[in-house]
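Below you'll find the structure, written out as structure tokens, and then a few comments.
Every protein chain of the complex appears in place save one, which is left out.
Naming follows writing order (A, B and C), and every chain is counted from residue 1.
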Amino acid sequence: MKRRIRMGMVGGGPGAFIGPVHRLAAEMDREIELVAGAFSSDAARSIAGGAAYGIGPDRSYPSLDAMLVAERDRADGIEMVVIATPNRHHLTAARAALEAGIAVMCDKPLTATLEEARTLEGVVARAGLPFGVTYTYAGYPLVREAKARIAAGALGTIRKLVVEYPQGWLAGEAVGKQAAWRVDPASAGIGGCIADIGVHAFHLAEFVSGLKLVKLLADLGSVVPGRALDDDCQILLRFDNGARGVLLASQISVGERNGLRLRIYGDKAGLDWRQEEPNSLWLSHADGRSELIRAGDPGLSPAALQASRTPGGHPEGYLEAFANLYRDFARLLRGEAAPLLPGLADGLRGMAFIDTAVRASRENAGWVDFTG
Amino acid sequence: MKRRIRMGMVGGGPGAFIGPVHRLAAEMDREIELVAGAFSSDAARSIAGGAAYGIGPDRSYPSLDAMLVAERDRADGIEMVVIATPNRHHLTAARAALEAGIAVMCDKPLTATLEEARTLEGVVARAGLPFGVTYTYAGYPLVREAKARIAAGALGTIRKLVVEYPQGWLAGEAVGKQAAWRVDPASAGIGGCIADIGVHAFHLAEFVSGLKLVKLLADLGSVVPGRALDDDCQILLRFDNGARGVLLASQISVGERNGLRLRIYGDKAGLDWRQEEPNSLWLSHADGRSELIRAGDPGLSPAALQASRTPGGHPEGYLEAFANLYRDFARLLRGEAAPLLPGLADGLRGMAFIDTAVRASRENAGWVDFTG
Amino acid sequence: MKRRIRMGMVGGGPGAFIGPVHRLAAEMDREIELVAGAFSSDAARSIAGGAAYGIGPDRSYPSLDAMLVAERDRADGIEMVVIATPNRHHLTAARAALEAGIAVMCDKPLTATLEEARTLEGVVARAGLPFGVTYTYAGYPLVREAKARIAAGALGTIRKLVVEYPQGWLAGEAVGKQAAWRVDPASAGIGGCIADIGVHAFHLAEFVSGLKLVKLLADLGSVVPGRALDDDCQILLRFDNGARGVLLASQISVGERNGLRLRIYGDKAGLDWRQEEPNSLWLSHADGRSELIRAGDPGLSPAALQASRTPGGHPEGYLEAFANLYRDFARLLRGEAAPLLPGLADGLRGMAFIDTAVRASRENAGWVDFTG
Partner (left out) sequence: MKRRIRMGMVGGGPGAFIGPVHRLAAEMDREIELVAGAFSSDAARSIAGGAAYGIGPDRSYPSLDAMLVAERDRADGIEMVVIATPNRHHLTAARAALEAGIAVMCDKPLTATLEEARTLEGVVARAGLPFGVTYTYAGYPLVREAKARIAAGALGTIRKLVVEYPQGWLAGEAVGKQAAWRVDPASAGIGGCIADIGVHAFHLAEFVSGLKLVKLLADLGSVVPGRALDDDCQILLRFDNGARGVLLASQISVGERNGLRLRIYGDKAGLDWRQEEPNSLWLSHADGRSELIRAGDPGLSPAALQASRTPGGHPEGYLEAFANLYRDFARLLRGEAAPLLPGLADGLRGMAFIDTAVRASRENAGWVDFTG
């Protein structure tokens, strides 16, 4: 029988969207339990935040440092933290936790800047502790199926990749806490849309295809008047095997909710997956056959079946995908392998992508090398 | 801060599909915690079952009675049970729990026979304790949205209702534990497909429409050679406002996974919802306008918004729908109202539906009154 | 080089929906040409009708008889007629044409009553001339593909068939010429919805499955207050191989346009086709594989490929399906075989279906034999 791993949260206080998602995802499979948190730097708000999760005031701390100190002295103290703050706090929080010997699950993007990411790289290396990055979409069963099929050669040689991530919720003035910090360079870092969702698309493309980006040409825009950061990204791609591609990410595409979609074309077949209907994966062959693959179907790869909790026809969604990352993280903490969990290298690579694209676009640099 | 309600499970041992779903759903929102179980009548299997949930052998009991006795003596003893056994055990288990003062969440159908259901009705009445029935699909946000819109008059007078629930997984020989008990009258009761999924469709139709069935004409078949219970149901319906309808349920519809779908047509508009893509609800108006409503969208009814954990575009699914029933049940246990949670009356009505349809079909009785 | 067959039209004058469709479909493949017509029994309206088709007043006759007499004397006189009138004129028109030695393409349903249909049967037999019935949906390439696959055994033994045809356009008062005659027994005959669209669904089911209906149980309703004919049909079916089924047809299903859909389930696979997206056919196998077949794809059956004019991805629709029936009719006139063209027997069988269902429902007769 497995003992549940005790988790503390940094951020995720009142008004947060992603904090409750982390809690739910972490606990879904009974491997992890949220027991403490530094939910806000305001003591009263942290207590209120904790209460919403069912955490008592005694373990709802006003700071990560306070949490680390207090929990260290408990027999049932936390064994990991999740960092669910705005980007600018990621490095500080991760460093503090890791240096206190606590494993870290960190929201994406890894940090606010590439420089911070490189600093964090050293911290992680020195700590030698599990470190995960919640590129959520890597947790979907059919994303893992797609990766497995490509690895097994189902597409032949990959030639073309189209990944897009349109949203519309920031098409107007940024209203509310969730919107506000994302369009503020002081909180978000150098990237707006590209750091919020473009980096998801980038990770998904490399994760599923198994390819590595080697060149890019970025066209980032700030469409909403007065916006300091990018809110619409059009990026041309070239991968290490010569494959061509394009990445589109937008937060001003009115009417779109969360339209992440990935299409990959090889010389033998093409595939298509859409996050809003995540239980369907299309595989279309050069001979004209089109297959619809549904999550939970018998005959899927072990990676996909292990990531499903229900049989085909009983739809799972975003929360279950997220929970699959936590299940992987628990494996790491138990000393097992979790090769599909995005880690520090993926986070770092994402920051390099953001940094390279923002600079290349700002300088209208045309094609630039991407060294990751 | 809410204290978690302590739950015991009856059934749901090794090999079960629905036990882990109950566990996950009950715990999703941190209001309930599975702490004990009588997972099997075989002591060793119960312990193995418990271990899979993270429950120790001390609280993995060989029988419900043993659990009730042992837990009563604990300060942290169970406050509710979920009954996740084959149908034939529902009455016995529910009675034992209720008579021990323990609230009950019961899987559907309520019991194995209508007689048992009527017996249980008395037991529940005497106990005066919360009693829920997991008609899962009543937990979907957009099902609740549909119900709210109809109640608000969006469809005008309802005239026609089509509810269908095709599956294909029992089209061949019944293989495995899940299939075996469902086709065995000794475990399942008098209904096969109708009791397993037809009753879901029936509940959904009444739940969303707000109408009550008053007549039916049933055509149930056992398509697979040698099958004792029905595996394909075609039932004509008449509702209390005169509306016409049809209910189709099938477990021999090869290629279908879990295709529950509900269409309701009024004189002003029609709606359409499909379980396999549960985050979309169609509303089409007499003037030709067709609207797509997505779960989590702003502007939905409070009932739908409260049943969503994520904003639009972040799909939720079957497990979250199921969890919404548990969230409702927790409200009951805390003394709050939970008007959308299916209860004893719904369970009883479902049994009457099964009983009436099976008998009417067997006797080729044509239209028969349905008194519920 | 083929000479075009000269066609006259009966009906289809000003305000008609189906007349222009017949013209266009007949002429699409350059095998037939509309050259004359008795477009209305009002001489001026017939001339106006003709003008809309590009037919001069000299060949726009005030009656079929006038057309038959005048055209017989022309070297370039008509060789076939299409009957596109309300149902009550079908018998009279068909008889006159056939007895004048002119082949007939007749709109569905065959006649206004079964008795008329039987009378027509004798007329056709005596005439020995080509006779077609425009069950339009039998002309779709993927309907023919479905038929071919079933004939080749792709589904195994057929067990279950669901055919539905919801529309919403008659949910309110019948407004306009098109609506008015369809709800008037004097023009339409004994059937409303069942004769207008139910018969399409019935033909499609038998056409694709290759099965023959042997029993039915009909529940027809007149939902709109004051309506004399049925506007909503729910019919249970039993086929000659024992397969079960249901046919739903409705003209009061608000929000539905022309939602004809056919699902057939065998013991090896199931298929699904929808008229509103007619270029897709789903084939789902017992082993869990789901295939999407698109019209025009290489690898389809000869029957489907011959019925497509464009390669996959260039959608064809209702008019092309209709034209395929005319192409078949031209083959008959040229002395070739056209086994897929619905003929007198299909029309007669449709009338028997309407007659049997209307009577069985009126008498609440339960299951009745269908002898065709």
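Here, contacts are C-beta pairs under 8 Å (C-beta built on N, C-alpha and C of every residue); 3 or more make two chains touch, one makes a residue touch a chain.
All figures in this text were calculated on a predicted structure; none of them were measured in a lab.
When the whole complex is considered, the residue among A:79, A:145, A:256 or A:297 that touches the unshown chain is A:256. In the complete assembly, the contact with the undisplayed chain comes from C:259, out of C:191, C:259 or C:288. Annotation: of A:71, A:121, A:145 or A:232, A:232 touches the absent chain (contact as defined above). From the set A:48, A:70, A:179 or A:246, the residue in touch with the chain omitted from the display is A:246, counting the whole complex.
Panel shows subunit B; residues 287-294, 297-299, 312 of it touch the chain omitted from the view. Looking at subunit A, the residues touching the absent chain are 159-160, 162, 164, 166, 168, 171-172, 217, 219, 221, 223, 232, 234, 236, 244, 246, 248, 250, 252-256, 263, 265-272, 282-286, 290, 364, 366-367. In the full complex, the hidden chain is touched by subunit C at residues 1-4, 17, 20-21, 23-24, 27-30, 50-51, 53-56, 167, 169, 256-259, 275-279, 294, 296-297, 309-320.
Quick note on the criterion: only the chains that are shown with their structure count from here on.
Annotation: 34 Å between the Cα-based centres of subunit A and subunit B. One simple way to say how far apart two chains are is to compare their mean CA positions; for subunit B and subunit C this gives 43 Å. Each of the following residues of subunit B touches two or more other chains: 256.
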